[in-house]
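Of the protein chains in this complex, all but one are displayed in their positions.
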Amino acid sequence: MQGPLIDTLARQGVTRRTFMKYCATLASMMALPPAAGRAMAEAMAAAPAAARRPSVIWLPFQECTGCTESITRSHSPSIEGLIFDAISLDYQETLMAAAGHQAEEALHTAMRENAGKYLLVIDGSIPLGLDGAYSCIAGKSNLEALKEAAQGAAAIVAMGSCAAFGGIPKANPNPTGAVSVSDIIKDKPIINIPGCPPIPVVMTGVLAHFLTFGSLPELDSKGRPKAFYGETIHDRCYRRPFYDQGKFAHTFDDEGARNGWCLFELGCKGPVTHNACATVKWNGGTSWPVESGHGCLGCSEPDFWDGGGFYKALSMPADPLKMGAAAAVVGAAAGVALSFANRGKKSAAKSAHETTTLADLEK
Amino acid sequence: MNDMQFLTWVRGTGLDIAVSIFVLGVLWRLFEIYSLGRKADLAAPRDTPGASGWHTIFRRSIPPQGMVKKSPVSYIGGYTFHIGLAIVVFLFAPHILLIKNLTGLSWPALPSQFIDLVTVVTMAAMVVVLADRINKPVKRYLSTFGDWFTWTLTFLPLLTGWLAVQHLLLPYTVMLALHILSVELLLIFLPFTKLFHAFTVFGSRWYLGKINGHKGVAV
Amino acid sequence: MSASLEKGVRVLKEVIDAPIASYFNSCVHCGLCAEACLFYTETGDPKYTPIHKLEPMRRLYEQEYTLLGRLGKLVGLSKPVTDDELEAWKELVYNSCTLCGRCSAVCPVGNDIVYMVTKFREGMSASGHAPEGIIGAVNRTVTIGSPMGVKLPAVKAQMKHVEEDYGIPIPLDAEGAEYMVMLSSMEIINFPEYLAAIAKIMKQAGKTWTLCSTAFEATNAGYQIGNSDLARVLVMRIVDGAEKLKVKTVISPECGHAYSALRWNGANVVGRPFTFKVQHIIEVLGEFQEQGLLKTEGFETDRLTFHDPCQLARRGGVIKQQRNLMNMVAKNFVEMPDAGYMNWCCGGGGGASAIEEGEELRLEAFKKKKSQLDAVKPDRLVTACANCRIVLEEGLEHYQMDIPVVGLTEMIAEHIPDQTAENGA
Amino acid sequence: MPLDAIPIVVINPSENSAAADRGLSGNAPVLLREIAQLTGRLLDSGEASAIDLRALPLTPADLDWLRETLGRGQVAATLEAEGESTLTETVCPGVWWVTHHNENGAVASEFIEVTFVPELLKAHPDDVRIGLEHLELLISDLS
Partner (left out) sequence: MSTAQRIVVDPITRIEGHLRIEAETDASGKITSAYSAGTMVRGIEIILRGRDPRDAWAFAQRICGVCTLVHGLASVRSVEDALHRSIPSYSIPQNAELIRNLMIAAQYVHDHVMHFYHLHALDWVDVVSALKADPKATSALAQSISSYPKSSPGYFAEVQKKVQTFVEQGQLGIFANAYWGHPAYKLPPEANLMAVAHYLEALAWQRDVVKLHAIFGGKNPHPNFVVGGVPSAISVHTAAENKVGGQSGTAVNMVGLQTVQNVIKQMRDFVDQVYVPDTLAIASFYKEWGGIGDTGGNFLSFGDMPMKSFWDTDSYLIPRGVILDKDISKIHPIDLDADNEIQEFINHSWYKYSQGDDQGLHPFKGETELNYTGPKPPYEHLDVEQKYSWLKSPRWQGKSMEVGPLARVLLMYANTECGAHRQTKELVDYTLQTLDVPVTALFSTLGRTAARTLESKVLADSMQGMFDQLMANIKAGDVRTFNDQYWDPSTWPRHMHGVGLLEAPRGGLSHWINIDDGKISNYQAVVPSTWNAGPRDTLGQPGAYEAALQHNHVMHDPKQPLEILRTIHSFDPCLACAVHVTDPDGEELVRVKVK
């Protein structure tokens, strides 16, 4: 195992053993076979150390800053590790020192100097209503800012469900006409990292992959990296055996809830949610939503906000059935009407009855 | 429409439409059928214990002597798939939850591995029954489009449900949506095809039992 | 649509009721009824599948009494019923159905197919699609008084003959008798021993009984052809006779369909409950046996088996009595396979025996009975239905099987000790 | 309040000891066969292999069962690198239980390695070379 990166790491006090361990763990997290850890270690070690840290530009649109907050919770690599050692975070409104036009200038400088090479990270959706006036930065609509920044980007990371799929602003009735990045940008590679917010290690892992290999990881049909979004929460959930045994929590504080039984009945969307929470967990492996007792909201899936209610089991109706009662009335009415028609017909036949005589037997 | 929207649609509007048509159809058809009425039987009854409509509803669930040997596939296949269907439909936890939501009634579920096994057995039984329908002259002779159609309507929910649980062929979300959709198709067509026997079978047996019970024959 | 077809359709509309609607909706085309029908099992032709015999009526039901059927008819998806079709179905509804009810006994959804066939026959007969043979029988019954053309003088001759042979008087038109005994014309012509047997038994039991000069014929061809109007005419003769003589009980003879026609259908076709009881002779014998009024001596020693008439056993609920009676007089009584409730039909019930053109099919179907008999190889075959007896004899002869057929009542009577001496003393 | 002051609150009286109630999914025993197969391969061809325990649908009870069944052998090594890693040989020599913890002590990944000596324990030639240089420096210091 040799190469500039490993040498750089060695200088920073990272031993080869540490690095191998890191790769093994990363491979495990990315659901790759154990042998891939070693392969990855060798590939990463052999990758030429960049002369410059690659430029990353992060633009916030219709967002809540949860995605930024989430990435600051990243344990390995840590946010400071990324900023100091791996990337040059040239624009990030929540973290950057400069403001106003200084910030704008930093943005334009980075875009100019790294044209064609920078990684563009977007969080938040883009409103198309009112010519974009629903969300403006420096008097400029998000749409305009996105198009401008996308031009020189090597690839775009749509960070969080809003950027990836439209997220909460797009929830019914979508008052601002919010759309996702991929609804607008068609000519650049886009990698979606959905989640509300995404798991920090997924964000940093994907960034690390892009920086190490210079390419996007394998994506699924929704533009998500397969390594993290390849399986459903339900598949990897530690409570899955209880589902299989038919043991369910019926409320948030019954025997089942305390025993950690399956939360399907309480509306868990784990079965239809592709994400890595169950394996990677949150906040340094402390816990994750299902482990703490609340069902999965399904936050890494498109339009999960309109998925029929967070406490409705997947096998339950998404909306209360509105027409059932009316249908019953109509059905009963139709049935009664038909009954009368039929009985009428029958009694008509009866009253028209002509006694059969012997002669009638012969046609 | 993406897969989540598809799923939400089938769980929402789609289900609403299907259940409505089902309820409407069932009520309409039940009225249509049973309002035709029956004349009172004026013959003096012969009272024999055990000869009544109610008894027949249950008694007809047991094959008459010698018949299993005559048509083993119809009986074993038919019973397996009906019992299997009942187990899968009524004892799988997510289904119970749906029933609870719609009716407020619930009961304990069976482990899903068991349900899984039952599903496979049920599907196998259905395939056997289908093969029997194709091979047996009488069944082939009697079969109409409706028979092939209703077989498909019944088989699809099992197949899609099983595929969804096993994560085969399509992503779970899509498969689950297809599963629910197939159930909705089943619900929609049930009142208007021979699947309606699910309701009339009780009436038919009751009448048989009642009419024959009047004669003192326990059928 | 011809006037007759119109009439047939109207009659069908009249008779289709909730059970029929329920049955048609319940059928899943499982084909199990075919397995129960001897016309299918012996020919292997799926057209003899019982439920298929009702196809025109099913379509008519849907077209008349279901909304979707009406729409289907409107847009041409469902073809109207035609005379040609009914003519084609004649063979299925009459020749190949004896109303034996085995199909109804096995149908898993509980369809009473016989019930449906009897209703379908109403329409078939009203539209002129009944077979010649049964029409003739009806004609004779209505006009002459019996399907075989037997008239009162013939009966009186028989009475005289029995009185002479046995020394027991045969009462005629005896008002206030407890029992009024009916005969089937077959018994009058072919099995005169029956009347003697009744006389002996009644005497031993000490019961009063009578024949009725205006109502001696039990056979109801109107019921067999499926026409309630004509059946009513025939039932009314009996009702009038019984009420005139003020009897308590009318005894249906050894004839299955006569029993069904009077016991279960009679009140319904006349439209009011009877003022008297109706019993099959086997039921009466069973009662006598239970009450100790029947005493026999000696036993038959040869190998005997019993053929259950469908209308008596499966459709009439009388199964135990005949066995108790058999055991009373037979040492070597064996049961055929499927005997009792699930016994196979002789192949000639429900009027089928009257259809000349159906003979070939009947004989084909008789193979079933043949195989049943082959299984037990009896010396003699006992039954309790004159019609069965004739059909069985025909079949046995055709297949060159040397098994005599006897009536149960007569066999019992033979074991009743001679009463002439006692009484004469 | 110290945590050990908390009494054990029995929420569920134990019902029976059926496998399902202990949370066993039934997936663990299958693994033993796979491990045996891999051990055979190690003997035949010298090829080492690993099973990522996190990639399998194992419940904590499954893992406990597996750990108990495989037992602890004679060798155990601890690696201090971005959190502790433990490499423990099971009672089946050549079958190692490897647990990587992160800096916060949480389990980051867990493997069963079938190998004579886990790769991670071996010193890398480059490191050995550096060590040699260091040794030579030490020796030269002696004179």
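Letters A, B, C and D mark the chains as written, and numbering starts fresh at 1 in each.
Rule of thumb we're sticking to: contacts are C-beta pairs under 8 Å (C-beta built on N, C-alpha and C of every residue); 3 or more make two chains touch, one makes a residue touch a chain.
These figures come from a predicted structure and were not determined experimentally.
Student: Tell me which of A:K140, A:K322 or A:K350 is the one touching the absent chain.
Tutor: The single option touching the absent chain is A:K140.
Student: I need the residue numbers on subunit A that touch the omitted chain, in ascending order.
Tutor: Residues in contact with the chain left out: 52-53, 55, 60-70, 72-75, 78-80, 83-84, 87-90, 92-106, 109-110, 127, 130-141, 144, 167-169, 171-176, 178, 196-197, 238, 249, 251-254, 257-261, 277, 282-284, 286-294, 297, 305, 309-311.
The criterion applied here is as follows: only the chains that are shown with their structure count from here on.
Student: Once you find the CA centre of subunit B and the CA centre of subunit D, what distance in Å lies between them?
Tutor: 52
Student: Could you work out how far the Cα centre of subunit A sits from that of subunit D, in whole Å?
Tutor: 33
Student: Send over the residues of subunit D in touch with two or more other chains.
Tutor: Residues 20 of subunit D touch two or more partner chains.
Student: At which residue positions does subunit B touch at least two other chains?
Tutor: Expected reply: 28-29, 32, 35-37, 111.
Student: Within the complex, which stretch of subunit C touches subunit B?
Tutor: 16-23, 25-32, 34-36, 40, 44, 46-47, 49, 51-52, 65-68, 104-112, 115, 263-268, 271-274, 277-278, 314-317, 338, 342
Student: Subunit C touches which residues of subunit A in the complex?
Tutor: So the residues of subunit A touching subunit C come out as 334, 338, 342, 345-346, 349-350, 352-358, 360-363.
Student: Write out the stretch or stretches of subunit A touching subunit D in their complex.
Tutor: That would be residues 1-2, 15-18, 20-22, 24-25, 27-29, 31, 33-35, 38, 75-76, 235-236, 238, 240-241, 244-245, 255, 258-259, 279, 284-286 of subunit A.
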